[in-house]
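Take a look at the structure set out below.
Every protein chain of the complex appears in place save one, which is left out.
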Amino acid sequence: MSLKHDIEFTLNGVKRRVSVDVTMNALAMLREVIGLTGTKYGCGEGECGACTIQVDGVSLNSCLMFAVDCDGRNVTTIEGLANDSKADALRESFVEHGAVQCGFCTPGMIMQADHMLHKHAHPDEACVKRGLEGNLCRCTGYKKIVDAVVACGAAEVTP
Amino acid sequence: MNVAEKKARVIEPDSLIGKRIPKMDAPEKASGRTRYIHDINLSGQLYGKILRSARIHALIKSIDVSAARALPGVHVVITAADIPDQRPIGVAKDHFPLKVGRVRSQRDEIAAVAAESEEIAEAALKLIKVEYEDLPVISNPEDAIKPGAALIHPEPHGADGSHLHLKQGMSIAHKGKPDNIAMRFDYVHGDVVQGEAESDVVVEDTFKLHYVTHCCMGVSGMIAEFDASGNVLMYSNTQVPFLHKREFAEYLNIDPARIRIIQPPIGGGFGSKLDIYPFEVICLYLARAAKRPVKMLFTREEEFLASPTRQPVLLTLRSGCKKDGTLTFRQVHTLHDNGAYTSWGATTPFVMMQTFSSLYRVPHCDYHTAAVYTNNPYAGSFRGYGNLQATFAIEQHMDMLAEKIGMDPLEFRLKNAQDAGEVTGQGMSFKSCGFKDCITTAAKRSDYARKARENAANRDKPGNIKRGIGMASMLHVGGGAKIYPSDGCGTILKMDDFANVTLITGASEIGQGSETVLSQLVCEELGLPISAVTVVNNDTAITPWDVGVHASRTTFIAGNSAIGAAKKAKSKILAVAAKKYGTAEDELDLRGGFVIQAASGEVVVELSKLLRNLHFQDKAELVMTTFYYEPPSVHQDKGFKGDVSAAYAWGSQVVEVEVDTDTGIVRMTKVTGAHDVGRVLNRLGIEGQIEGGVVMGQGYALTEDLLIQNGVMKNPNFRDYKLVTAPEIPEMDIAFIESMDGEGPQGAKGVGEAPSICIAAATANAIANATGVRMFELPFTPEKVYRALHGQTPKLYWKPWKAE
Partner (left out) sequence: MTELKHYFAPTSLDQAVECLKDGDVTILAGGTDLTPQSQAGRVKIKHTLMNIRHIPQLTGITLEGREIHIGALATITEIMEHPLVRQHLPVLVEACDHFASDQIRNAGTIGGNICNASPAGDTLIPLLVLDASVELASMPEAKLYRHTMPLSTFFVGPGKTRKSLCELVTGVRIPLPEQGHVARFFKLGTRPALDISTISIGVAGTLRDGVLSNARVAFGAVAPTPTRAAQTEQALEGQRLDAATIEKVAAIARDEVKPIDDVRATAWYRKEMIHNITKRILSHVAQA
């Protein structure tokens, strides 16, 4: 039997206690143990960003993180962001700008964009492109995604 | 919809056509709520995994699955021996889902396991022992086609070595093939000998096109379940559910009526889901044997190894023109690496042929091709379907011919570009044609002529960064493609008591935005807001037949079908209203949720009220309509001639690059596109299609390269298979030419594949403009460009092969 370990952490604002396989990654824990499937598997090697989550306020690839390493930390997934009114503007911007096609990369894109907007409130196009370089999209050609994030940042300038 | 409060007496005309309409399913997707196949789990579900070949080409001497079967948690282990009723699959029926006796490529399926968890299934695979006897690997199509080459699908021999003369009509999987030629096409119009005699200038070059693959962000997967009566429910990512329903039934030897396919939202398609692949049939076998639902998902590595690719092509093109710039002939030979088995990749010459014969006026054209079996990955269909490869060669020769006769390349193109009303040598009839508008618009918006001149003049100035600009144009089907007996699509439309519409369409949604465009077209007829529409498009038990998402056909075909159903509903509603309010039907119209006087816009009655009146009366009725649209295109004859599409799409793209001569790095700085799309229906959606296609074309031209050495894939990961990332994208300036096609829905034509097609060709022309060096082999990776700039690239020449 594989080795289990109990961890306790905050997930989307709620304290959770779960028992996980020590070798399991955070992505598998979220999807298979906890049942939150908004975080996507795209490559398992940190090359595509579809599994991006935020841990203690920074964005990470959940496929590159051991589940046990969530212990004691503050984890936010796309489902948590969906309950965050500040993120509404970002999500709406993605919708309005046509940044969503097949949508498989979208949760990871939004998690990364949200993190970026916390660091740079009003990013320009070049900054957004650099910020999203770890997130692959095969449908949109990125332009509308970049537009959506830039517009969201710009909207905050004018109250 | 609640319009009860609306009291307006006059409703102003309004239209959704050409507006920026957000994709209807985007809010769900953006909040992570959309359930893709990866996110669906059924109670009692098992997990399936496939053991793939450890060899490239070998005989299977023995398979021992006993240890795997004994592993706790394993329900089923199958090999070919366990499925005596296996039927050959694929376009040429040349392989079995579980391989019998021989493996022919790295991805070949040998055994499969269904277990309680993925981990157990994987552990079980490791316990399966296979003995192989290696065979020589044929990884080069030029070797495969040589007389006496070892055969990939040899004809079977008896135990005594004697040839088994199997029945005619048996599939290749059973009876083998006496050579490695998977498929051939020979096309002729006019007389190329005459064409060459009339030419003042002739050029001939060989072009080499590489392996790339779709890289859908959502990996492949499916869930199969048999009910107590043996009926099959499949959750599948197919792009062609109705064709596959029939085909799966054949593989399971059951009535197609017993197969139901549900398509959850799909994480990218691009043509990859047009064929049935072994894993899907194997998943069905596992579910049948386990009597439990079985879910199978690929890993990303498996997605690379076992997905189809775009077909690699070796192409020798000979073309000529007169001094006055009139094209005289094209003679083309291509050799396609089919890989070990035949999927749709082998049929891409259908589309390539259209470009060779009909992109510009070509009086004489001659095209011969063979797709040959090798031990490489097998190629499927991929957005553009051969047209990227064909256009790469044709549009480079357009520049080269112009240069030879000293004519401006723009003028040369315009001289040979067609107008509406022309019929090509292949029989394609251009009813609407914005070709020349595309060329001039793209050239003007990009300032092509001035930049091309200046770049060429600056070529020899000091500095390691050289700028270049290049153009290419394309022709592609834009009104469906009559390949199957029907190229149609069905629609069922129903309205409820509140004037909401349920649009039930055969057309699958693969992220391209079909559900939104179809809703717009329905709303346009019925005078309703987009929020009044619910689309049902993913269940073969509910939706009417459609041939599938391919050939850029959905907007055109499903759009016309949806309009047909909406027009019938409208006509019924207006008839009811006319009778009730004592006026003529043609004096009424639908607008803003009301029946109105067509001339004045004055409200006659709220639509929902009228519908309730109709429903709750003595002779109660509902508004429910159906429509099946079949485009007025025709099948090709035996010589591949005929007007196969109801409309044709055109596009011209200008690519600007910076070439770093120190490193060979090519940066794509700008793409200016002009596309004849008939008419823009959803501006947001069509921009997204074009931009996505441009960047996919950029990857094909510059970064993506699936490396296969001796049949082994060297880079099955995103680390070394380089998709374009956000910082690399060019500035994009996209213009739409609205040629208002007479047959198209609201004048529109299909555009899904168009934007990827020209980019590689235009990039080659741009690099030549920047450096004076012409490149004939894709992709233009730094090392390849650097070598070419330093004279380290031997001139490619493939001597056309001709069969008897």
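Read from first to last, the chains carry the letters A and B; within each, the first residue is number 1.
Note that in this section a residue touches a chain if its C-beta (ideal position, glycine included) is under 8 Å from a C-beta of that chain, and two chains touch if they have at least 3 such contacts.
Not measured: the values here are computed from a predicted model.
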item	value
Which of A:N12, A:T39, A:T52 or A:T140 contacts the chain that the document leaves out	A:T52
Per the touch definition above, residue among A:V18, A:V33, A:L64 or A:A89 touching the missing chain	A:L64
Footprint left on chain B by the chain that the document does not show	119, 123, 301, 662-663, 665, 702-703, 707, 714-715, 719-720, 722, 725, 727-728, 781-783, 786-787
Sites on chain A contacted by the missing partner chain, in the whole complex	2-3, 5, 22-23, 25, 44-47, 49, 52, 58-61, 63-66, 68-69, 71-72, 112, 115-116, 130-131, 133-135
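By definition in this document, only the chains that are shown with their structure count from here on.
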item	value
In the complex with chain A, residue positions of chain B that touch it	20, 22-23, 25-36, 38-39, 119, 214-219, 265-270, 299-300, 510-513, 684-685, 687-688, 691-696, 717-719, 723-727, 729, 732
Parts of chain A lying in touch with chain B, wherever the complex brings them together	2, 31, 36-45, 47-48, 50, 77-79, 81-82, 91, 94-107, 110, 126, 128-130, 132-146
